[in-house]
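One protein chain omitted, others in place.
So, subunit A:
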Amino acid sequence: MALVACGLNANSQITPAGPPLLCCPTPVRDKKDVCEVHIACSHILWKTNAGWQITGYRNLDYSLEEEMAQRWKISMSEMRMAAINDDGAVVLREKGQWRKLFFQRDTAMDSRNLGPSVQQVEDQDRIAESENGKMYSIGVPLPYGGSRISVVEVGKEHCMALTTDGVVLTWGSGIDSKVEEIRTNEQSGNDHKASLEGTGDCRTDPRINKGRAKDVVNVQTSPRLLDFWNEDMAIIDVKGGDRHTLYQLEDGSVWSTGMNKYGQLGLGDTAERNEPCLVPVTGVRTMFAGGWISVFIATDTSGR
């Protein structure tokens, strides 16, 4: 396994004692068998076979990793970390301790905890999805009388969910406050889902800022189909940082676009890109993006 990363390193989150930013994918040497990565602006949470590890800014929370078990499902943002622990309870990290969250539920349902559900957290919002496909936002069930929810993602200003019917739901500010339904097929559903990791905020999506003046924020309130590659090429993964996007195609190539001020696109410089560009990494198995950082896990040991 070869682990490479690029982007902001001012808090030594990628490599210790390295330059404050890395604009080429740089090997991360001291971690073995990393299988999962959560990235915030100032710190990174790595999951290895030996346990969890945090690099970067710690905010005086030094016992964090010891208190996290392997099987936990984690969701992390710059300010918050939440997890679903071994008991299936939702816990939130606050002031050096894990605090259990209690969600309201129908009296008709039983009183057990939510079970191993998908959970996402962002700075302002908390959301959880229960086994039977009900969604909860900060403890209040969200009304959607449709089919089961299979994926839910939380951004800084709005949330998206994908139902098993392939319907994408969005709600939040910037859109009319009701839950908006967008019909789409399963294929592109993947794109929508992955496009919301990170801020998920359409405003700062670099695709939208194509060709516009710098420093200008424009809003696109409904998903837009990208046609950069030809129709035969399938995109198997999309990851989003705060202001950049990574694409992984079925031929194994990895592309990046968006803000590049901290080298997060991995292209060897710090100029922003308005269109996806090929990243010089090979054999990438999985990739992660968050804040202003990109992380690639490759199988090939010669892949940079």
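Quick note on the criterion: contacts are C-beta pairs under 8 Å (C-beta built on N, C-alpha and C of every residue); 3 or more make two chains touch, one makes a residue touch a chain; residues count from 1.
Following the convention adopted for this analysis, contacts and distances are computed from a predicted model.
A.B. asks: The complex has one chain missing from view, so what does its UniProt entry call it, picking from "Importin N-terminal domain-containing protein", "JmjC domain-containing protein", "A-type voltage-gated potassium channel KCND1" or "Proteasome subunit beta"?
C.D. replies: "JmjC domain-containing protein"
A.B. asks: Which candidate, A:S75, A:T245 or A:N260, sits in contact with the chain we can't see?
C.D. replies: For the chain that is not drawn, the touching residue is A:N260.
A.B. asks: Considering the entire assembly, which residues of subunit A contact the chain that has been omitted?
C.D. replies: Against the missing chain, subunit A presents residues 8, 10-12, 15-24, 26-27, 29-30, 41-43, 54-59, 62, 78-79, 156-157, 173, 199, 201, 203-204, 212-218, 242-243, 260-263, 268-272, 292, 304.
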